[in-house]
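The complex appears here minus one protein chain, its other protein chains still in place.
Labels run A and B following the written order; every chain starts at residue 1.
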Amino acid sequence: MEIWFSVAVGVATACGVFLMLRAHTFTLVLGLTLLSYAVNLFLFASGGLTTDSAAILGDKAINSDPLPQALVLTAIVIGFAMTAFACIQAMRARSESGHDHVDGKEQRDISTKTETP
Amino acid sequence: MKLFLLCFLPIIGVIVPILAKGFGRSQIAFFTALLPSVSLALLFSEMFAVFDGAVISHQIAWVSSLGLNLSLRLDGLAFLFATLILGIGLLVILYARYYLSERDNMSRFYSYLILFMAAMLGVVLSGNLIQMWFFWEMTSISSFLLISFWNHKSEARKGARLALTVTGFGGLCLLAGVILIGETVGSYELDVVLNAGDLIRTSSYYPQILILVLLGAFTKSAQFPFHFWLPHAMAAPTPVSAYLHSATMVKAGVFLLARLYPALSGTDMWFVLVTTTGLMTLLYGAYTAVFQHDLKGLLAYSTISHLGLITLLFGLNRDMAAVAAVFHIINHATFKASLFMGAGIIDHESGSRDMRKLNGLYRYMPITATLAMVAAAAMAGVPLLNGFLSKEMFFAEVLEQRTIGAISWLIPVLATVGAALSVAYSLRFIHDVFFNGEPRDLPKTPHEPPRYMRVPVEVLVAICLLVGAFPAFTIGALLNSAGQATINNAVPEFSLAIWHGFNIPLLMSFIAIVGGVLIYMSRKHLFRFQASFQTINASEIFDKVIHQIQCGAQKVIGWIDNGSYQRSAFILAAFALLMLAIPISKISEPLERLAHTNVEIPVIVGCILLILGSIATVLVSHQRIIALAMLSLVGLVVSIAFNYYSAPDLALTQVLVEVVAVILLLLTLYFFPQTTPSSTTGPAGFARDILLASTIGAVIGTVCLLMLTYHSESVSQFYIDNAKTGGGGTNVVNVILVDFRGFDTMGEILVLGIAALGIYKLIARMRLSIRTRDAQGRLWSEDKHPMILSVVSQSLLPLALLISAYIFLRGHNLPGGGFIAGLITAVAMILQYFAHGVSWVIARNKIVYQSLIVSGLMIALLTGMAPLFWGYPFLTTWFDYFTLPVIGKFELTSALVFDLGVYLTVVGSTMLILSNLGKLTTNQRLKVKER
Partner (left out) sequence: MLLDHLAILPIITPMLLGIVLLFARLHENMNSQRVIAICGQAIGLLIAIVLLRTVIMQGPIVYQLGNWQQPYGIALYVDQVSALLVLLTSLVAFCAQIYSCAGDDKQGIFFHPLMMFQVAGICGAFLTADIFNLFVFFEILLMASYSLMIHGGGKNRVLANSHYLFLNLLGSSIFLIALGTIYAAFGTLSYADLLLKAQNIEGTQLLLAQAGIFLLFVVFALKSAMLPLHLWLAKTYSATSAPVAALFAILTKVGLYCLWRIHGVVFGSGTEPLSAPIMEWLSPLALLTIALAVVGILGSKTLRQLASYLIIASVGSLLLIIAQHNAQASAAGFYYLIHSTLAGCAMFLFAGIVVRLRPKAQDRFVSTRALPSAGLLSFIFLVMAIAMIGLPPLSGFIGKALLLKATFGSSWMMTSWALILLSSLVTLIAASRTTSHLFWKASGDAAETDKVHNLELIPLYVIAFLLLCLVVFANDVEGFTQSAAQQLHQFPLPQMLNLKGGQ
């Protein structure tokens, strides 16, 4: 099952990164969210995957690693804060520049563009 | 100690003119002159000791690791230069008093001048190479200030920048050279370096050292091909020129040659570099000087040529030549300073420096004329004047050298040519200016200058005469000690007689004088010949070049840094991929071994969903609303995955964050076009991005698989063991969050809080066009707040609050906790906004979300700080069990309070963000009063 998990993480990462490479802020936000899902899964996996042994002290023996869970939780929260900020930043940028291109100007292929901002 | 006074009094003197600002011009000049005179007196008090060959030195440790000490060292050479600097400096101060006009800011001028004087003094008195460099650069800076004194004039600005750039370049080379010397010798102290000549000459760095040091010296003393800055430095007020170009600035270069002569000279490389440079400079300067129409221009080029002469002498690798060089340094300083001052007087009293206008001034200012003529004669090397003596020595030395074998005769011949040219331009200076008919349309009728303006010239000319007439008596001892210090050895026998009998040097002088006269006679033809070349203006060329470079640089920078986010992002991702790929590519295990066999249908289904969801998100990303749906599907799968892999806290959090995030994105989307405009990236760009992204995905996937297979023993067992006993909770994850690693959580909620503030900042200034129709132009639904929703949500709110309270309280022991509870509350409250609209809520809900955040953060922080007062570290938790009747045994823990802080912050932040975002569409929208 690790294979499947890894493939899923890989694909999600790829999609997220791809969206993060686009030029429109809203797409970037989508990409950011997707990427952070992937990253959280990745971070989560760093402690190994175990089924039905939640890190609650009780009768059952715990063989899952609670630390990555805590880290992921922190990561999720921070990721949420960042996503929120990114959304509003995107709106603000749009309201300043009139459209939602990240550089504020519709531009052709970056490799052919040469003037400084 | 005396030495330090001598060196640092002028430095203090820099502020004197500024302090004396209030007084009259003469007083300012007087006060300014005080400190330098004192140090001159101090200097002379050491005179006899120095003449006896003593080396007075004094050190104070400064930066040991750098080998930089405050170290002063007074030997013959230093004494000679110090005398020149201070003596001529004083004369210049007196002269400038009369030269500067009422409009000029005198105290500023004087403080620059003194700064420069102090710097020069520092250079010559330094006993430590780095310290010498220190003052060396100070001279560059102060000369920059002096040359640009009239900075309203364009040529002054240009000249100053040119001089600074060239000498600054030299200075940096010198620094490198000096450090190389220091690293080779192991010390920067002059005493050590001067005696480590062989070590340096044999070291592998010698070529670099020599070239770097010479670059420093040549740029400073305007040697060909670095001479071009000097004529443009003439834009400075004449007193400055008189000082910089006779006794100080340019002499610093030759001083360096003299100073390091024992350490660096004696090799063929030295001979070739120094001699050729000197010779070329000598000839070039002399030749160009002849054709100058500007009085100061002529003097400038003659300075260049005389410096060439001195350099040439140092290059000969002969001790006697070095002595001759020192002698010529003295003589040139005296006559050139007086000539500059004379030129200044002429300029000052006749309003022009153009030799085509200035003629027959003798009748108008006979005394000045006489003085100038004597000085010029000295420059030409006429017998009975000091110039003659050093010139004779020069001839004798060039005759003696045999280094370049059969063609050695070339040097004397060229030297004679140079001498002839110098005679020619001296002659021109005398004849054109003081005789040769009547002055043509001068701005004002020339007349003698004020009495005291002439005094400095008189003094200097007197010296020329005295030295010329009684050399041995006047200059012998000084020259002897200076020469000795220069060559770091006993000076060879030499006689300072005027008459050595008929010998080749005398003949050469004769030829030179006759030749010079002839050249001057035939000047008409020469001028015509010269006119056929177009004159080049170095400073304009320099400006052009610099401008070209800057334009080029701008292009390059504009091309590299075009401000495109996509480029930055691509580079970052690619760089990351590269870094990741390097080690991963080294892993040898075949991947199929990593594949664990057991197949679990739910996992496969989940993964397939996740994959499809992600891909779909990309594919439909231009249909934003659909993309959002797909995205939330992915999020859902992720939370299920967390739950499946025994992380209930994560699952809960993920789901709730999911909800809030989607609401947020929907709200955002309301203000955005519903579709992404057709791609701005060309197909090539697309291909590139897809390639990069998929490769990254593949690598990350691999790493993930590797992690799952090879993850090592972690520290986690400790948490499991201590959660209950040490943390007082059974939900290990939560205990880690609020206790073991509470500091992370502290930071995390701070981030959330800051985000809320930042978003508030962003929204506060936002100007938006509210759209009333969707993409297809349909109006938004009129039915804003559907009945059912409002009813349900209203009844839901208390329930939700109850649940969140429950989740919150049990958090320490069962899945839940402040964060999750906070999100539940937030979602419930947002529902109210949806159901009833902003104004309805605002009417009923008086909570100021900002203060929620503040109190939340405050509570968390204070809970963290409380233990400090019991002497425990920050965030140390406390818990205990109590039993009350009815309720029974229950636990109190400070972690719970901390968690309360988390809860409040989460609610506050989320609500602050969402409510303000929501309000944007309404009349309740946030407006910040501009303070």
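Just so we're on the same page, a contact is a pair of C-beta atoms (placed from the backbone, for glycine too) under 8 Å apart; a residue touches a chain by one contact, two chains touch by 3 or more.
Note that the structure is a prediction, hence the values are computed from the model and not measured.
Colleague: Which chains here would be touched by the one that got left out?
Modeller: A, B
Colleague: Taking the entire complex into account, which one of B:52, B:713 or B:880 touches the absent chain?
Modeller: Touches the omitted chain: B:713.
Colleague: Of the residues B:198, B:400 or B:561, I need the one that contacts the missing chain.
Modeller: Considering all chains, including the one not shown, the answer is B:561.
Colleague: Write the list of chain A residues that the hidden chain touches.
Modeller: 16, 20, 25, 28, 32, 35-36, 39-40, 42-43, 45-47, 67-68, 71, 74-75, 78, 81-82, 85-86, 89-90, 92-93, 96-97, 102-104, 116-117
Colleague: List the residues of chain B that touch the chain left out of this view.
Modeller: Residue positions of chain B that touch the missing chain: 61-66, 68, 130, 133-135, 137-138, 140-141, 144, 148, 151-152, 157, 160-161, 164-165, 168-169, 171-173, 175-176, 179, 183, 546, 549-550, 552-558, 560-561, 563, 565, 567-569, 571-573, 575-576, 579-580, 582-584, 586-587, 589, 700, 703, 706-707, 710-716, 718-719, 722, 726, 739-744, 747-748, 750-751, 754-755, 757-758, 760-762, 764-765, 848, 850-851, 853-854, 857-858, 861, 864-865, 867-869, 871-877, 928, 931.
In the analysis below, only the chains that are shown with their structure count from here on.
Colleague: Please name which positions on chain B make contact with chain A in the complex.
Modeller: Going by the criterion above, the answer is residues 554-555, 557-559, 561-567, 569-570, 573, 594-596, 598-600, 603-604, 606-607, 610-611, 614-615, 617-618, 621, 624, 627-628, 631, 634-635, 638, 641-642, 644-650, 653-654, 657, 660-661, 664-665, 668-669, 671-673, 676-677, 679-682, 684-685, 689-690, 692-694, 696-698, 700-705, 707-709, 711, 714-716, 719-720, 723-724, 730-733, 736-737, 740-741, 744-745, 748-749, 751-752, 754-755, 758-759, 762-763, 765-768, 813-815, 819, 909, 913, 917.
Colleague: Help me check something: in the complex, which residues belonging to chain A touch chain B?
Modeller: Against chain B, the touching part of chain A is residues 1-24, 26-27, 29-30, 33-34, 37-38, 40-42, 44-58, 62, 64-67, 69-74, 76-85, 87-92, 94-95, 99-103, 106-111, 113-117.
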